[in-house]
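On to chain A.
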Amino acid sequence: MPLAVYPGCSLTGSSREYMESVEQILKTFEIPYTFVEDWNCCGATAAHNLNRKVAEALPARIIALAEKQGADEILVPCAACYNRLKSSQKKMDEDKVLKGQLSEMVGMPLDNGIKILNVLEVIEQSIVPKLNEKIQAPLNFKAACYYGCLLVRPGNVLNFDREEDPQSMDRIVEILGATPVKWSFKTECCGAGFTVSRTDIVSRLSGDILIDAVEHGAQALIVACPMCHANLDMRRKDIEKATGRKFDIPVIYLTQAIGMALGIDHQKLGLNRHFVPVSI
Partner candidate 1 sequence: MDFEPKIVAFVCNWCTYAGADLTGTSRIKYPVNVRIVRFPCTGRIDFMLLLKAFDEGADGIIVSGCHPNDCHYTSGNFHARRRWMIFRNLIDFVGIDIRRVAFSWVSAAEGAKWAEVVTDTVGKIKELGPYSEYHQISKSFDGGAK
Partner candidate 2 sequence: MSRIGVFICHCGENISATVDCERVAREASLMEGVLYSIDYKYMCSDPGQNLIKEAIKEHNLNGVVVAACSPRMHEPTFRNACAEAGLNPYMCEIANLREHVSWVHEKGDATTQKAIDLVRMLVEKVKNNKPLLPITVPVTRRALVLGGGIGGIQASLDIANAGHQVILVERDPSIGGHMSQLSETFPTLDCSQCILTPRMVEVARHPNITLITYAELESLEGFIGNFKAKIRKKAKSIDEKLCTGCGLCTTKCPNKKIPSEFNEGLGTRTAIYIPFPQAVPNKPVIDKTQCTYYTKGKCRLCEKTCPAQAIRLDQEDEILEFDVGAVVLATGFNVKGTDFFPEYGYGNYQDVITGLQFERLASASGPTLGEIRRPSDGKIPEKIVFVACAGSRDPAKGIEYCSKICCMYIAKHAMLYKHKVHQGNAYVFYMDIRAGGKMYEEFVRRAIEEDDVKYIRGRVSRIYERNGKLIVKGADTLMGGKPIEIDADMVVLATAGVASPKAEELAQKVHVSYDQHNFYAEAHPKLKPVETNTAGIFLAGSCQAPKDIPETVAMASGAASKVIGLFSNSELKRDPSIAVVNRMPPPTYTTCVGCGLCVTACPYQAIQLEDIKDRKGNVVKRAAYVNPGLCQGCGTCVAFCRSKSIDIEGYTSQQIVAEISALLNDE
């Protein structure tokens, strides 16, 4: 069965370049995929902040849809969506009654057996083994891999990498030719969903991340989450205002970085959509 892809809202809107680059590399490595048809929003932070049931039901509907399509695996590039889906899946696993209720709510059968993968897992599984031979333009910069919160935490739900000092992205970036820097803010929070409502907090937290990356000599930040990207890239002006420092370090999605190393046109990877220009 082709891989089911759940894009989520950001990847069709403000972070569409992430989706563009994901598709580019899936195509390059000839990984068959289809989108989850008629998908809905995962509910993000808002749902579990205000309404517990909705917070579980929205991801449940997505899982049910993917299963209806017959997929065994679903790729969720957005870290926030990934986190929501995984956490709902675990809750349903532990609570069969809840699973029954949710199945009824979404009006679809729910097996809940589908494997939910984040972008790093798909890359490690299906791309890394063939990556070396396809590299055209090895990256030649120092990269700070930024994992953020939602990709690695909580460890007992997601458990795919070391919580406090994850390595998977660093390993991939190294294959691409870049030098991953050892730095301290790999998993600190960027401010996440407060980008609109508490921009000051986002600016401070994201600022700390940029400072640490730059001080450890990074020339680019590599991310795998649209929220992190939005905060670190689109909020750059606010960050500079808050910290009183100038930063020209670009923020690149891991999939874009892979695309760059494969020699794919920057436009196709959506690099032109960034607020902070990517000129490395």
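Note that a contact is a pair of C-beta atoms (placed from the backbone, for glycine too) under 8 Å apart; a residue touches a chain by one contact, two chains touch by 3 or more; residues count from 1.
Candidate selection criterion: all candidates are chains of the complex that A comes from, given by their letters.
Small disclaimer: the values here were computed from a predicted structure and weren't measured.
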item	value
Given options 1 or 2, the chain of this complex that touches chain A	2
Touching residues on chain A, where the partner in the complex is candidate 2	162-165, 182, 184-185, 212, 215
